[in-house]
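Only one protein chain is missing from this complex, and each of the others stays in its spot.
When the chains are written out, they are named A, B and C in that same order, and each has its own residue count from 1.
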Amino acid sequence: MQTHISFTPDFINPPPLQLPSREIGASVEFLGIVRELERGQPLAGLDYEAYIPMARQELARLFTALQALHPCAEVVFIHRLGWVPVGEASLFIRVLAAHRGEALRFLEAAIDRMKADVPIWKRSASAIYQRK
Amino acid sequence: MQTHISFTPDFINPPPLQLPSREIGASVEFLGIVRELERGQPLAGLDYEAYIPMARQELARLFTALQALHPCAEVVFIHRLGWVPVGEASLFIRVLAAHRGEALRFLEAAIDRMKADVPIWKRSASAIYQRK
Amino acid sequence: MQVKVLAFAQMHDQLGFREHLIDCSPDETPRAILSRIAPGFAPGSVRVALDLAYAEWDSPIGTATELALIPPVSGG
Partner (left out) sequence: MQVKVLAFAQMHDQLGFREHLIDCSPDETPRAILSRIAPGFAPGSVRVALDLAYAEWDSPIGTATELALIPPVSGG
(Lines give C-alpha, C1' and ligand atoms only; values in the text may rest on other atoms or scores of the structure.)
Protein backbone atom coordinates (compact mmCIF):
# COMPACT_ATOMS: atom_id res chain seq x y z
CA MET A 1 0.00 0.00 0.00
CA GLN A 2 1.23 3.48 -0.84
CA THR A 3 0.74 6.02 1.92
CA HIS A 4 1.07 9.79 1.66
CA ILE A 5 0.89 11.71 4.93
CA SER A 6 1.19 15.46 5.04
CA PHE A 7 0.44 18.50 7.18
CA THR A 8 -0.15 21.93 5.76
CA PRO A 9 -0.91 25.42 7.06
CA ASP A 10 -2.75 26.16 3.79
CA PHE A 11 -6.18 25.55 2.32
CA ILE A 12 -6.41 21.86 1.42
CA ASN A 13 -6.53 21.25 -2.31
CA PRO A 14 -7.10 17.53 -2.82
CA PRO A 15 -4.41 16.24 -5.17
CA PRO A 16 -5.60 15.00 -8.57
CA LEU A 17 -6.69 11.39 -8.60
CA GLN A 18 -4.07 9.11 -10.12
CA LEU A 19 -4.78 5.41 -10.13
CA PRO A 20 -1.78 3.24 -9.17
CA SER A 21 -3.12 0.27 -11.14
CA ARG A 22 -5.93 -0.98 -13.34
CA GLU A 23 -7.30 -2.93 -10.38
CA ILE A 24 -8.68 0.07 -8.49
CA GLY A 25 -12.46 -0.18 -8.29
CA ALA A 26 -13.22 2.39 -5.61
CA SER A 27 -11.99 5.79 -4.55
CA VAL A 28 -13.44 7.14 -1.32
CA GLU A 29 -12.65 10.67 -0.22
CA PHE A 30 -13.42 12.33 3.06
CA LEU A 31 -13.27 16.03 3.89
CA GLY A 32 -13.67 17.03 7.51
CA ILE A 33 -14.98 20.60 7.48
CA VAL A 34 -15.05 23.08 10.36
CA ARG A 35 -18.67 23.75 11.32
CA GLU A 36 -20.02 26.92 12.82
CA LEU A 37 -21.71 25.25 15.78
CA GLU A 38 -19.67 23.01 18.03
CA ARG A 39 -21.44 22.02 21.25
CA GLY A 40 -23.95 24.82 20.67
CA GLN A 41 -21.33 27.58 20.58
CA PRO A 42 -20.93 29.57 17.36
CA LEU A 43 -17.33 29.54 16.15
CA ALA A 44 -15.38 31.50 13.57
CA GLY A 45 -12.98 28.61 13.16
CA LEU A 46 -10.69 26.19 14.94
CA ASP A 47 -7.01 26.23 15.68
CA TYR A 48 -5.10 22.98 15.11
CA GLU A 49 -1.73 21.87 16.33
CA ALA A 50 0.12 18.58 16.00
CA TYR A 51 3.18 16.78 17.26
CA ILE A 52 4.08 16.22 13.64
CA PRO A 53 6.84 13.57 13.77
CA MET A 54 4.88 11.41 16.19
CA ALA A 55 1.62 11.99 14.29
CA ARG A 56 3.33 10.75 11.11
CA GLN A 57 4.60 7.70 12.89
CA GLU A 58 1.26 6.89 14.54
CA LEU A 59 -0.57 7.35 11.24
CA ALA A 60 1.87 5.12 9.38
CA ARG A 61 1.48 2.45 12.06
CA LEU A 62 -2.30 2.78 12.05
CA PHE A 63 -2.50 2.52 8.24
CA THR A 64 -0.31 -0.59 8.27
CA ALA A 65 -2.53 -2.18 10.91
CA LEU A 66 -5.69 -1.31 8.97
CA GLN A 67 -4.22 -2.58 5.74
CA ALA A 68 -4.15 -6.07 7.26
CA LEU A 69 -7.88 -5.82 8.04
CA HIS A 70 -9.11 -3.94 4.97
CA PRO A 71 -6.62 -4.30 2.08
CA CYS A 72 -6.28 -1.06 0.15
CA ALA A 73 -3.93 0.17 -2.55
CA GLU A 74 -3.30 3.75 -1.49
CA VAL A 75 -4.13 6.24 1.22
CA VAL A 76 -3.61 9.99 1.04
CA PHE A 77 -3.88 11.86 4.35
CA ILE A 78 -3.65 15.65 4.63
CA HIS A 79 -4.30 17.49 7.88
CA ARG A 80 -4.36 21.26 8.01
CA LEU A 81 -2.72 23.00 10.98
CA GLY A 82 -3.09 26.47 12.44
CA TRP A 83 -6.26 28.47 11.99
CA VAL A 84 -9.02 26.87 9.90
CA PRO A 85 -12.08 29.06 9.35
CA VAL A 86 -15.63 27.69 9.35
CA GLY A 87 -16.50 26.14 5.99
CA GLU A 88 -12.95 25.03 5.19
CA ALA A 89 -11.53 21.53 5.50
CA SER A 90 -9.22 20.56 8.33
CA LEU A 91 -8.77 17.00 7.05
CA PHE A 92 -8.66 15.19 3.72
CA ILE A 93 -8.38 11.43 3.35
CA ARG A 94 -8.53 9.48 0.09
CA VAL A 95 -8.52 5.70 0.04
CA LEU A 96 -8.15 3.64 -3.14
CA ALA A 97 -8.99 -0.05 -3.18
CA ALA A 98 -10.23 -2.79 -5.46
CA HIS A 99 -13.58 -2.86 -3.66
CA ARG A 100 -15.68 -0.16 -2.04
CA GLY A 101 -16.28 -2.16 1.16
CA GLU A 102 -12.58 -2.23 1.99
CA ALA A 103 -12.09 1.44 1.11
CA LEU A 104 -15.05 2.50 3.29
CA ARG A 105 -14.04 0.27 6.21
CA PHE A 106 -10.46 1.52 6.02
CA LEU A 107 -11.54 5.16 5.87
CA GLU A 108 -13.92 4.91 8.78
CA ALA A 109 -11.50 3.03 11.00
CA ALA A 110 -8.66 5.40 10.06
CA ILE A 111 -10.71 8.40 11.21
CA ASP A 112 -11.81 6.69 14.42
CA ARG A 113 -8.30 5.64 15.35
CA MET A 114 -6.81 8.99 14.39
CA LYS A 115 -9.27 10.66 16.73
CA ALA A 116 -8.23 8.31 19.52
CA ASP A 117 -4.46 8.15 19.20
CA VAL A 118 -2.83 10.56 16.76
CA PRO A 119 -1.33 13.61 18.48
CA ILE A 120 -3.32 16.37 16.80
CA TRP A 121 -5.37 18.89 18.74
CA LYS A 122 -8.12 21.30 17.81
CA ARG A 123 -9.14 24.26 19.91
CA SER A 124 -11.79 26.90 19.45
CA ALA A 125 -10.77 30.54 19.56
CA SER A 126 -12.82 31.00 22.73
CA ALA A 127 -10.96 28.17 24.48
CA ILE A 128 -7.64 29.68 23.46
CA TYR A 129 -8.77 33.07 24.70
CA GLN A 130 -9.96 31.69 28.03
CA ARG A 131 -6.60 30.17 28.88
CA LYS A 132 -4.96 33.61 29.06
CA MET B 1 -32.06 17.49 1.74
CA GLN B 2 -30.97 18.65 -1.70
CA THR B 3 -30.63 15.85 -4.23
CA HIS B 4 -28.99 16.04 -7.64
CA ILE B 5 -29.37 12.98 -9.85
CA SER B 6 -27.89 12.84 -13.31
CA PHE B 7 -26.81 10.46 -16.04
CA THR B 8 -24.13 11.26 -18.55
CA PRO B 9 -22.46 9.57 -21.53
CA ASP B 10 -19.28 11.55 -20.79
CA PHE B 11 -16.30 11.26 -18.47
CA ILE B 12 -17.48 12.14 -14.95
CA ASN B 13 -16.03 15.40 -13.70
CA PRO B 14 -17.12 15.77 -10.07
CA PRO B 15 -18.79 19.17 -9.68
CA PRO B 16 -16.94 21.68 -7.45
CA LEU B 17 -17.80 21.37 -3.80
CA GLN B 18 -20.22 24.06 -2.64
CA LEU B 19 -21.43 23.91 0.93
CA PRO B 20 -25.14 24.59 1.36
CA SER B 21 -24.67 25.84 4.92
CA ARG B 22 -22.13 26.52 7.66
CA GLU B 23 -23.30 23.37 9.41
CA ILE B 24 -21.65 20.90 7.03
CA GLY B 25 -18.95 18.96 8.87
CA ALA B 26 -18.33 16.12 6.45
CA SER B 27 -18.14 15.58 2.72
CA VAL B 28 -17.81 11.99 1.57
CA GLU B 29 -17.22 11.21 -2.08
CA PHE B 30 -17.29 7.88 -3.80
CA LEU B 31 -16.02 7.03 -7.27
CA GLY B 32 -16.83 3.61 -8.65
CA ILE B 33 -14.14 2.83 -11.20
CA VAL B 34 -14.15 0.14 -13.89
CA ARG B 35 -11.49 -2.46 -13.08
CA GLU B 36 -9.61 -4.57 -15.55
CA LEU B 37 -10.38 -7.89 -13.88
CA GLU B 38 -13.98 -8.79 -13.22
CA ARG B 39 -14.51 -12.41 -12.18
CA GLY B 40 -11.02 -13.23 -13.41
CA GLN B 41 -11.66 -12.06 -16.98
CA PRO B 42 -9.64 -9.13 -18.31
CA LEU B 43 -11.89 -6.36 -19.63
CA ALA B 44 -11.32 -3.28 -21.75
CA GLY B 45 -14.36 -1.64 -20.17
CA LEU B 46 -18.03 -2.01 -19.38
CA ASP B 47 -21.15 -0.93 -21.16
CA TYR B 48 -23.89 0.63 -19.04
CA GLU B 49 -27.55 1.20 -19.76
CA ALA B 50 -30.37 2.52 -17.61
CA TYR B 51 -34.11 2.94 -17.59
CA ILE B 52 -33.50 6.58 -16.83
CA PRO B 53 -36.92 7.89 -15.75
CA MET B 54 -37.49 4.95 -13.41
CA ALA B 55 -33.90 5.08 -12.15
CA ARG B 56 -34.38 8.74 -11.23
CA GLN B 57 -37.59 7.93 -9.41
CA GLU B 58 -36.12 4.94 -7.55
CA LEU B 59 -33.06 6.96 -6.54
CA ALA B 60 -35.17 9.86 -5.30
CA ARG B 61 -37.31 7.46 -3.27
CA LEU B 62 -34.25 5.67 -1.91
CA PHE B 63 -32.56 8.96 -0.90
CA THR B 64 -35.72 10.10 0.88
CA ALA B 65 -35.92 6.82 2.78
CA LEU B 66 -32.23 7.00 3.74
CA GLN B 67 -32.55 10.62 4.81
CA ALA B 68 -34.92 9.47 7.57
CA LEU B 69 -32.28 7.02 8.84
CA HIS B 70 -29.11 9.05 8.28
CA PRO B 71 -29.92 12.77 8.04
CA CYS B 72 -27.79 14.47 5.40
CA ALA B 73 -27.84 17.90 3.78
CA GLU B 74 -27.10 17.08 0.16
CA VAL B 75 -26.48 14.18 -2.16
CA VAL B 76 -25.04 14.39 -5.68
CA PHE B 77 -25.39 11.25 -7.80
CA ILE B 78 -23.90 10.92 -11.28
CA HIS B 79 -23.95 7.65 -13.23
CA ARG B 80 -22.18 7.33 -16.53
CA LEU B 81 -23.92 5.40 -19.32
CA GLY B 82 -22.64 3.77 -22.50
CA TRP B 83 -19.07 2.57 -22.78
CA VAL B 84 -16.80 3.18 -19.78
CA PRO B 85 -13.17 2.12 -20.27
CA VAL B 86 -11.11 0.51 -17.51
CA GLY B 87 -9.70 3.15 -15.16
CA GLU B 88 -12.59 5.59 -15.58
CA ALA B 89 -15.47 6.16 -13.19
CA SER B 90 -18.93 4.79 -13.85
CA LEU B 91 -20.40 6.31 -10.68
CA PHE B 92 -19.88 9.38 -8.52
CA ILE B 93 -21.71 10.04 -5.26
CA ARG B 94 -21.09 12.94 -2.89
CA VAL B 95 -22.86 13.19 0.45
CA LEU B 96 -22.70 16.26 2.68
CA ALA B 97 -23.78 16.09 6.31
CA ALA B 98 -23.13 17.65 9.68
CA HIS B 99 -21.40 14.49 10.86
CA ARG B 100 -19.22 11.93 9.11
CA GLY B 101 -21.12 8.95 10.54
CA GLU B 102 -24.33 9.95 8.83
CA ALA B 103 -22.59 10.77 5.57
CA LEU B 104 -20.78 7.40 5.52
CA ARG B 105 -23.89 5.42 6.51
CA PHE B 106 -25.96 7.21 3.88
CA LEU B 107 -23.35 6.65 1.17
CA GLU B 108 -22.91 2.98 1.90
CA ALA B 109 -26.63 2.26 2.09
CA ALA B 110 -27.27 4.29 -1.06
CA ILE B 111 -24.79 2.17 -3.02
CA ASP B 112 -26.15 -1.10 -1.62
CA ARG B 113 -29.75 -0.20 -2.41
CA MET B 114 -28.87 1.17 -5.82
CA LYS B 115 -27.22 -2.14 -6.65
CA ALA B 116 -30.35 -4.00 -5.54
CA ASP B 117 -33.16 -1.93 -6.99
CA VAL B 118 -32.23 0.86 -9.38
CA PRO B 119 -32.67 -0.12 -13.05
CA ILE B 120 -29.12 0.31 -14.29
CA TRP B 121 -27.19 -2.49 -15.96
CA LYS B 122 -23.55 -3.10 -16.72
CA ARG B 123 -22.28 -5.55 -19.27
CA SER B 124 -18.82 -6.54 -20.34
CA ALA B 125 -17.89 -6.31 -24.00
CA SER B 126 -17.53 -10.08 -24.13
CA ALA B 127 -21.07 -10.57 -22.79
CA ILE B 128 -22.40 -8.12 -25.37
CA TYR B 129 -20.49 -9.91 -28.11
CA GLN B 130 -21.77 -13.31 -27.04
CA ARG B 131 -25.40 -12.30 -27.31
CA LYS B 132 -25.11 -11.80 -31.09
CA MET C 1 -55.99 0.36 -24.72
CA GLN C 2 -52.31 -0.12 -25.42
CA VAL C 3 -49.30 -0.56 -23.19
CA LYS C 4 -45.71 0.13 -24.21
CA VAL C 5 -43.51 -2.82 -23.25
CA LEU C 6 -39.85 -1.93 -22.62
CA ALA C 7 -37.12 -4.58 -22.54
CA PHE C 8 -33.73 -3.80 -20.99
CA ALA C 9 -30.37 -5.55 -20.97
CA GLN C 10 -30.75 -9.35 -21.19
CA MET C 11 -34.51 -8.97 -21.78
CA HIS C 12 -33.72 -6.91 -24.85
CA ASP C 13 -31.45 -9.71 -26.08
CA GLN C 14 -34.01 -12.37 -25.30
CA LEU C 15 -37.07 -10.67 -26.78
CA GLY C 16 -35.33 -8.90 -29.65
CA PHE C 17 -36.96 -5.50 -29.10
CA ARG C 18 -36.47 -2.47 -26.88
CA GLU C 19 -40.01 -1.13 -27.16
CA HIS C 20 -43.19 -2.78 -28.33
CA LEU C 21 -46.74 -1.41 -28.28
CA ILE C 22 -49.25 -4.09 -27.27
CA ASP C 23 -53.04 -4.08 -27.29
CA CYS C 24 -54.36 -5.09 -23.88
CA SER C 25 -57.12 -4.54 -21.34
CA PRO C 26 -56.85 -3.06 -17.83
CA ASP C 27 -57.63 -6.35 -16.15
CA GLU C 28 -54.77 -8.20 -17.81
CA THR C 29 -51.71 -8.97 -15.71
CA PRO C 30 -48.12 -8.41 -16.82
CA ARG C 31 -47.69 -12.18 -16.89
CA ALA C 32 -50.61 -12.61 -19.26
CA ILE C 33 -49.40 -9.85 -21.55
CA LEU C 34 -45.91 -11.34 -21.70
CA SER C 35 -47.25 -14.81 -22.43
CA ARG C 36 -48.91 -13.37 -25.54
CA ILE C 37 -45.82 -11.66 -26.92
CA ALA C 38 -43.27 -14.21 -25.70
CA PRO C 39 -44.91 -17.62 -25.41
CA GLY C 40 -43.13 -19.74 -22.82
CA PHE C 41 -41.59 -16.73 -21.08
CA ALA C 42 -41.08 -17.28 -17.33
CA PRO C 43 -40.11 -14.26 -15.22
CA GLY C 44 -37.53 -16.04 -13.08
CA SER C 45 -35.43 -13.22 -11.59
CA VAL C 46 -36.89 -10.63 -13.97
CA ARG C 47 -39.04 -8.00 -12.26
CA VAL C 48 -41.78 -5.95 -13.86
CA ALA C 49 -42.42 -2.22 -13.48
CA LEU C 50 -45.59 -0.32 -14.35
CA ASP C 51 -45.30 3.41 -14.99
CA LEU C 52 -41.83 3.61 -13.40
CA ALA C 53 -42.55 1.61 -10.22
CA TYR C 54 -42.00 -2.05 -9.42
CA ALA C 55 -45.24 -4.03 -9.73
CA GLU C 56 -46.55 -7.59 -9.42
CA TRP C 57 -46.54 -10.08 -12.26
CA ASP C 58 -50.01 -11.26 -11.28
CA SER C 59 -51.87 -8.00 -10.55
CA PRO C 60 -53.89 -6.28 -13.28
CA ILE C 61 -52.07 -3.48 -15.05
CA GLY C 62 -55.01 -1.09 -14.68
CA THR C 63 -54.33 2.23 -16.37
CA ALA C 64 -50.57 1.80 -16.72
CA THR C 65 -49.19 2.90 -20.07
CA GLU C 66 -45.64 1.60 -19.69
CA LEU C 67 -44.61 -1.93 -18.70
CA ALA C 68 -40.88 -2.46 -18.23
CA LEU C 69 -39.06 -5.76 -17.95
CA ILE C 70 -36.26 -5.38 -15.40
CA PRO C 71 -33.68 -8.15 -15.33
CA PRO C 72 -31.38 -8.20 -12.27
CA VAL C 73 -29.84 -4.77 -12.00
CA SER C 74 -26.09 -4.17 -11.81
CA GLY C 75 -25.41 -0.45 -11.63
CA GLY C 76 -22.40 1.07 -9.97
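Following the convention adopted for this analysis, a residue touches a chain if its C-beta (ideal position, glycine included) is under 8 Å from a C-beta of that chain, and two chains touch if they have at least 3 such contacts.
These numbers come from a predicted model, not from an experiment.
Trainee: For the chain that does not appear here, which of the shown chains does it touch in the whole complex?
Mentor: For the complete complex, the undisplayed chain touches A.
Trainee: Out of A:43, A:75 or A:91, which residue would touch the omitted chain in the full complex?
Mentor: Selected residue, touching the omitted chain: A:91.
Trainee: Just the residue numbers, please: which parts of subunit A touch the chain that's not shown?
Mentor: Looking at subunit A, the ones touching the missing chain are residues 32, 48-51, 53-55, 57, 79, 90-91, 111, 114-123, 131.
Simple rule for what comes next: only the chains that are shown with their structure count from here on.
Trainee: Find the most central chain, measuring centrality by the gap between its CA centroid and the centroid of all protein CA atoms shown.
Mentor: If one averages C-alpha positions chain by chain, the most central is B.
Trainee: Taking each chain's centre as the mean position of its Cα atoms, how many Å separate subunit A from subunit B?
Mentor: 24
Trainee: Quick check: how many Å separate the C-alpha centres of subunit A and subunit C?
Mentor: 49
Trainee: Going by the touch rule set out above, which residues of subunit A reach two or more other chains?
Mentor: If we look for residues of subunit A contacting two or more partner chains, we find none.
Trainee: Multi-chain contacts only, two chains or more: what residues does subunit C have there?
Mentor: Where subunit C is concerned, no single residue meets two or more other chains.
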